[in-house]
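A single structure is presented below for examination.
Note that this complex is displayed minus one protein chain, with the remaining chains in position.
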Amino acid sequence: MKKRFAAFFAALVFLASALPSASAASGAPAAKSGETINVYNWGEYISNGVDGSLDVNKEFTKRTGIQVNYTTFESNENLYAKLVSGGANYDVIIPSDYMISKLTAEGMLEKLDFRNIPNFRYIDKQFQNPVYDPKNEYSVPYTWGVVGIFYNKKYVKEKVDSWKILWDEKYAGKILMFDNPRDAFGIAQKILGYSYNSTDPAQWEEAAMLLKRQKPLVQAYVMDQIFDKMSSGDAWLAPYYAGDAATLVEDNPDIGFAIPEKEGTNFFVDAVCIPKGSRHKAAAEAYINFLCDPEIAAANVDYIGYSTPESAAKKLLPKEVVDNPIFYPDQKILNRSEIFTNLPDDTNRLLDTLWAEVKMGGPGQTATLVAVLAVFLLVYLGILLYKRRKRKQELP
Amino acid sequence: MKSKTAAAPYLVWMVVFILVPMVLVVFFAFTDQSGAFTLKNIAGVGQYSNVFLRSIWLGAAATAISLLLGYPLAYIIAHSGVRRQNAMILLVMLPMWMNFLLRTYAWMTLLEDNGIINTLLAGSGLPKLHMINTQGAVVLGMLYNYMPYMILPIYSVLTKIDVSVVEAAQDLGADRRAVFSKVILPMSTPGVISGVTMVFVPAVSTFIISKMLGGGGNLLIGDLIDMQFLGSAYNPNLGSAISLVLMVLILICMGIMNQFDEGEESQGGMLL
Partner (left out) sequence: MTKTISKIYAGLIYLFLYAPIFVLIIFSFNDSSTMSRSVWSGFSMRWYRQLFQDRLIMEALENTLVIAVVSSVIATALGTAAAIGINGMKQWKRRLVMNMTNFPMVNPEIVTGVSLMLLFVFFARAMGGISLGMGSLILAHITFSLPYVILSILPKLRQMDPHLYEAAQDLGCPPVSSFFRVVLPEIIPGVVTGMIMAFTLSIDDFVISYFTSGTTQTLPIYIYSMTRKRISPEINALSTLLFGVILVLLAVVNIRQSRDQKKELEREGA
């Protein structure tokens, strides 16, 4: 036993010696120069020096002396929950379009000082003043893309040009769907011809009905598991983001990608913002400026796979990527596509309730729950009483 | 050893880090966005009754199976040589050091229709099984992740059973089955109860397993609570209300179980 103690103690000492570097990583001011900024981005969403790519954060520190404490999240809602409850002082965040309009509406973003972001001029005109940030005061675009349908050419021989194919009984059990409410409802809304940002509860209920009808045909509601399920041939149809096409096709050349032109699709933008109360605003703006540098932007999208909003960066990308209509679709298609914006609070709550209903298969009854609890309570009391009676019987 | 002040720092810790957060949860459950008192949240929990039922059902199934499978293993380990016991127990715990998400992904690779198990089955001429995206897969996932928590307490209790008691029973003419059912089994009850608690509670409130292995269509309470805090509408009030109801349910279940734990050993269950 003593030996186990010794082993643990040794491990402690070893790790304690690694502590100083850990505290630097968690945001303590660097001994060298300049400040440290806290950046919060999607996972696997920046070029990080692996496999010969450029380590963007390291390069930034080299050029400016500002340290970057980089942490990651996996959904806009996670980001929101962390921000709204306080306690995490981020300086740079990279949410998606509708989350940006939500954060703006709730006063949770700082107005950017574009004098510190001269590289903003590289952002293409069509991405400036977007629908989710009309006066372009709070955000700078980072990546963009469209949603489309991935399909397995071996099994799906017909032309894929409508979202309705995801409701086709022929492919029952081989269809995947988005596991997040807005993307899933979005597809239903496009089939019904409604806007993604409708505030009419009847329209949302109709979309929910459509999703419930689809549920028996759906193999699974997934996010990143789509890669494995499609490439192994377990599933034949799945909606997902265009930028991931390269990965899927490389894994399995039978996979094709199509954008349903008839009904239109979702055009999404992830953009960089500064949350309110950031204590390193100037340094954060320097970081944003750095991300807009065409060389850096090109390195990033090269790693991530999504599309860049800068033509100057596009010039630095390989020709086959830029010419590929999957990654850079025709302007016609973009004109027919819609961006998510924020929904009002009660619509959001309705969305959540409906999404839960879709996933759990119909609402339950309060009575059932009360009955269950009552049964448990009765069993408990019953056992108590039974024991008391037994004890009384055993007393002489 | 009687030193009451030794527990003082822990008691302070407990009040600050356990009691206060609990009060916060209750507070959120009974208030709405603006802080006013309301019973709407608790009432709103009722519409999710079938989620509750499903979670309890699957959690109970996972717990029962882990008891059935885990008890014999704990018994075998407890009756092995002392040196082998340590190694075997550590081997039981070792998988828990691998990342939870990764282990669940690995199960996906195993259970998929074109996954490893089905490939092996097809290769040896047997029919393929559809395992993924079913409730069975969810139970399997729960079983896998929480079985060590059943094995450990039972093993611990079994090793403490006084050998002389067993010998006395044998001297009195009991055969192996009687020895087991009348001596060993009752004496191992505290460990069983610990194990059942430590498996049932996380199984009922888990959320990732149902997403990955259940196909996302089998919503469990954990998913539901997760959706309130990380969903489109940030609703800590409803989330706290659901958690409160869940906790009441679990407390009642534990109360029932503790009734089977007679005698002085009922100190909240022995862990190890």
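Just so it is clear, A and B label the chains in written order, and each chain counts residues from 1 on its own.
Basically, a contact is a pair of C-beta atoms (placed from the backbone, for glycine too) under 8 Å apart; a residue touches a chain by one contact, two chains touch by 3 or more.
Bear in mind the structure is a predicted one, so any value in this text is a computation, not a measurement.
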| item | value |
| --- | --- |
| Residue, one of B:I42, B:M131, B:M147 or B:I209, that touches the chain absent here | B:M147 |
| Residue of B:K40, B:K160 or B:K182 in touch with the missing chain, whole complex considered | B:K160 |
| Touching residue (missing chain; options B:A43, B:M96 or B:A178) | B:M96 |
| Where the unshown chain meets chain A, residue by residue | 1, 3-5, 7-8, 11-12, 15, 18-19, 21-23, 25-27, 38, 40, 42-45, 48-51, 55, 57-58, 69-75, 78, 82, 85-90, 223-224, 227-228, 231-232, 244, 247-248, 250-252, 277, 304 |
| On chain B, residues whose C-beta touches the chain left out of the figure | 1-11, 13-14, 16-22, 24-25, 69, 72-73, 76-77, 83, 86-88, 90-103, 105-107, 109-110, 112, 114-116, 144, 147-148, 156, 160, 194, 197-198, 201-202, 204-205, 207, 221-222, 225-226, 229, 236, 239-240, 243, 246-247, 250-251, 254, 267-272 |
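Definition applied: only the chains that are shown with their structure count from here on.
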| item | value |
| --- | --- |
| Gap in Å, rounded to a whole number, between the CA centres of chain B and chain A | 31 |
| Footprint of chain B on chain A - complex, ascending | 75, 77-78, 80-81, 84, 179, 181-182, 215, 218-222, 225, 228-229, 232-234, 343, 345, 348-349, 351-352, 355-356, 359-370, 372-373, 376-377, 379-380, 383-384, 387 |
| Residues on chain B engaged by chain A in the complex (per definition of touch) | 43, 45-54, 56, 108-109, 112-115, 132-133, 211-212, 215-219, 223-224, 227-235, 245, 248-249, 252-253, 255-256, 259 |
